[in-house]
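Okay, handing you the structure first.
With one protein chain removed, the remaining protein chains of the complex are shown where they sit.
And now, subunit A:
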Amino acid sequence: MSYSTFNRKQFDSLQQPMFFGENVNVARYDQQKHPIFEKLIEKQLSFFWRPEEVDLSNDRKDFLKLEEHEQHIFLSNLKYQTLLDSVQGRSPNVALLPIVSLPELETWIETWSFSETIHSRSYTHIIRNIVNDPTKVFDDIVVNDEIAKRAISVSKYYDDLIELVNLYNTLGLGVHKVPDRGEVVVTMKTLKKALYLTIASVNVLEAIRFYVSFACSFAFAERTLMEGNAKIIKLIARDEALHLNGTQHMLNLMMSGRDDPEMAVIAQECQQDVINIFVEAAQQEKDWAQYLFKDGSMIGLNAQILGQYVEYITNVRMQAIGLETQFATKNNPIPWINAWLVSDNVQVAPQEAEISSYLVGQIDNDLDGADFDDFDL
C-alpha cells in the first residue's frame, strides 16, 4: 500500500523480491540478495565522465562543411537520442523506485538514471557547440512526427506502470473508477505484468534504439568528421551497454523464478508480448533509417545496410534474454562499428580519434606538425 520513505517494519531484505515486496528501509550494501546490482553500481561509478571534458571546436567546423542531407542525419539522430535520454533520465526513478524492495537494486536504479542525465547534458553540450540556436533543435523534438512516433512507444509502458502503481499506493488493490479512464483493475498480477513489460521495453530501448544513431556518429568519425561527437557517443555507448546488462539481469532473474516465482509465470505468459516489443522497435528503427536517409545517404551507410544492422543487433539482444531470434540477418553488416563500441581502444584503435581513457584534463585537439618545430632530440 502507501509508500513510505523509511519502512519502519523489521524484515530480512534478503528474503524480498526485487519489486513489490516490502518498501526499502536501511540503505545497506554489506549484504545483497543480488550482488550483480552492487557490481553494476561500482562499474558505472568507475565510468564517470563529463561531456565538457570533450573538446568540440573541430566539430563545429566539420558540421558547417557537411552536406545539407548529412546535417539532417546528424541533427535528427541527436534529437532522437535527446528524447530517449530525457525518458531514461527520469523514468526508472519515477516508475521503479516506489516499488523496489532491495537496497542494492534501488541504488542501481538511481545510479543508472543519473548516468542518463549526463547523456542528456552531453547532447546540450554538442548542440550548443555546433549550431547557433539550440532552441530550434530542441523545440523540434516535441513536434517532429518521426520522433513523436517513437516517443509514444518508449514511454507507453512506463506510463501504464506508473498509473497502476499510483493507484495501488493510494487506493490499494481492487477495481478503481478513474476519471477519464473508466475502471482500472489493480491486482498484483496486473501490476507485475505492467512491470515486466516495462523492463522489457526499457531493455529494447537501450539494446536497439540507440544503435542507428551510434552507427551514423561513428560513420562520420570514420571519415574523420565530428570526432568530438564520436568520442562522446563512445562514452554513452559504454554506459548503455552496462544499463542493458541491468535490464537483462532483471528480466533473466524474473524469468528464472529465482527472485519471485509468480514473476516466472508472468514472464511465460508475456513472452509473445516481449517478442512483439522487440519486433516493433526493430521496425521503427528501420523506418527511422529511411527517414534519416530520405534526402541522400552518407559514405559507408545507407538505409538498407542500417536496416540489416538493426535486424542483426535485435537478434543478438533477443538471444541474450533467451528469446528465439526473429530475423534472417545472422552477420553484422557493419563490423567496423565494434571497434568504436569497444569500451576502450586498447586492442583496436581507430587511430584518428583520441583515446577515451585520456580524457581527464585533455585540452588540445589542434596539434599539427608545426607544434613540434622547436623540439630537438
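Just so it is clear, a residue touches a chain if its C-beta (ideal position, glycine included) is under 8 Å from a C-beta of that chain, and two chains touch if they have at least 3 such contacts; residues count from 1.
In the analysis below, contacts and distances are computed from a predicted model.
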Chain not displayed: protein name in its UniProt record ("Ferredoxin", "DsrE family protein", "Biopolymer transporter ExbD" or "Acyl-CoA dehydrogenase"): "Ferredoxin"
Residue among A:244, A:263 or A:303 that touches the chain left out of view: A:244
Of A:36, A:94 or A:305, the residue in touch with the unshown chain: A:36
Contacting the left-out chain in the complete assembly, out of A:31, A:276 or A:319: A:319
Sole contact to the chain not displayed, among A:31, A:57, A:187 or A:338: A:338
Missing-chain contacts mapped onto subunit A: 36, 39-40, 43, 237-238, 241-242, 244-245, 248-249, 252, 312, 315-316, 319-320, 322, 325, 330-332, 335, 338, 341-343, 347
